[in-house]
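Only one protein chain is missing from this complex, and each of the others stays in its spot.
Our next item is chain A:
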């Protein structure tokens, strides 16, 4: 019974956690990763959005 309740909680929360993680991944990739091509392409937006750049 408690395993069932537990799996219900997990499956209820899972979509929110998944969306949050994908969002965090996008922000990390577009805003923080320093690979040269990514940095140059996103340069102006990174500055304008206030991410630490360079």
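Annotations
Methods note: a contact is a pair of C-beta atoms (placed from the backbone, for glycine too) under 8 Å apart; a residue touches a chain by one contact, two chains touch by 3 or more; residues count from 1.
Keep in mind that, in the parts below, contacts and distances are computed from a predicted model.
Between the names "Putative cobalt transporter subunit (CbtA)", "Lactate utilization protein", "Taurine import ATP-binding protein TauB" or "Cbb3-type cytochrome c oxidase subunit 3", the one given in UniProt for the chain missing from this structure view is "Putative cobalt transporter subunit (CbtA)". Contact between chain A and the unshown chain involves residues 12-20, 22-27, 30-32, 34, 41-42, 44-54.
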